[in-house]
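This report refers to the structure that appears directly beneath it.
All protein chains but one are shown in place.
What follows is subunit A.
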Amino acid sequence: MAGFDKVVASYTEAMKGLEDGMTVLAGGFGLCGIPENLIAEIKKKGTKGLTVVSNNCGIDGFGLGILLEDKQIKKMVSSYVGENALFEKQLLNGELEVELTPQGTLAEKMRAGGAGIPAFYTATGVGTPVAEGKETKIFNGREYLMEEAIIGDFSIVKGWKADRYGNVVYRHTAQNFNPLVATAGKITVVEVEEIVEVGELDPTQIHTPGIYVDRVVLGTFEKRIEQRTVKPTK
């Protein structure tokens, strides 16, 4: 079946067409809701010179952190990084470039990219290092910065459930950047925990409609926890 069937059989097929020097957008916040197997596939492929747009860069040995091991990332666009020693080392010796972007601006850049809006104005970052070199404009007496949209060559997304048409729902706060990333890729790949029959997902509850999605692949997930916090037992 072709038509709207987005499901591919393997991770190799899922990441077909990824080339050196491309821009990859990745969903996730910390280690929550990261496309961990798609990242592992990029590691396996050995693709180099990547610009990766993601809120964070994983940790040593997990998530995007593993792409640092073979120096596959040339540049990170993130709001908060450096939870990993290798990242710090590569940044300090100039092997890695970082563009720090306020978290809300980063989210909006991808939302805008996916929505056909090339740039927008925000008060976030006015008067800070983020404003350097950016156009500003006054609206209603307040200064705003112009921020440009982001579009990726590849978007890698972690969903909970999808159907063959590529409709996706996310689980709890593993949603985060994923629906935005899904809209802003020239090729959008979603890995999920479960593929359900078309019609099984409630149309009113779908987070990412299939129109944004090119490929769906079924995976199994480790879902590592970064800060395991429990309440004291009484």
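The rule is simple: contacts are C-beta pairs under 8 Å (C-beta built on N, C-alpha and C of every residue); 3 or more make two chains touch, one makes a residue touch a chain; residues count from 1.
Note that contacts and distances are computed from a predicted model.
This figure omits one chain of the complex; the name its UniProt record holds, of "Hydroxylamine reductase", "NADH-quinone oxidoreductase subunit L", "CoA transferase subunit B" or "Intermembrane phospholipid transport system permease protein MlaE", is "CoA transferase subunit B".
Contact with the omitted chain, checked across A:Asp20, A:Asp70, A:Glu88 or A:Glu135, is made by A:Glu88. Which of A:Leu31, A:Ile66, A:Ala149 or A:Val192 touches the hidden chain is settled by the complete complex: it is A:Leu31. Among A:Asn37, A:Thr51 or A:Gln175, only A:Gln175 touches the chain that is left out of the view. Residue-wise, the contact with the chain that is not shown comes from A:Asn55, picked out of A:Asn55, A:Gln72, A:Ser155 or A:Thr188.
Residues 29-33, 55, 78-83, 88, 91-92, 100, 102-108, 110-111, 122-130, 160, 171-180, 207, 223-231, 233 are the ones on subunit A that touch the missing chain.
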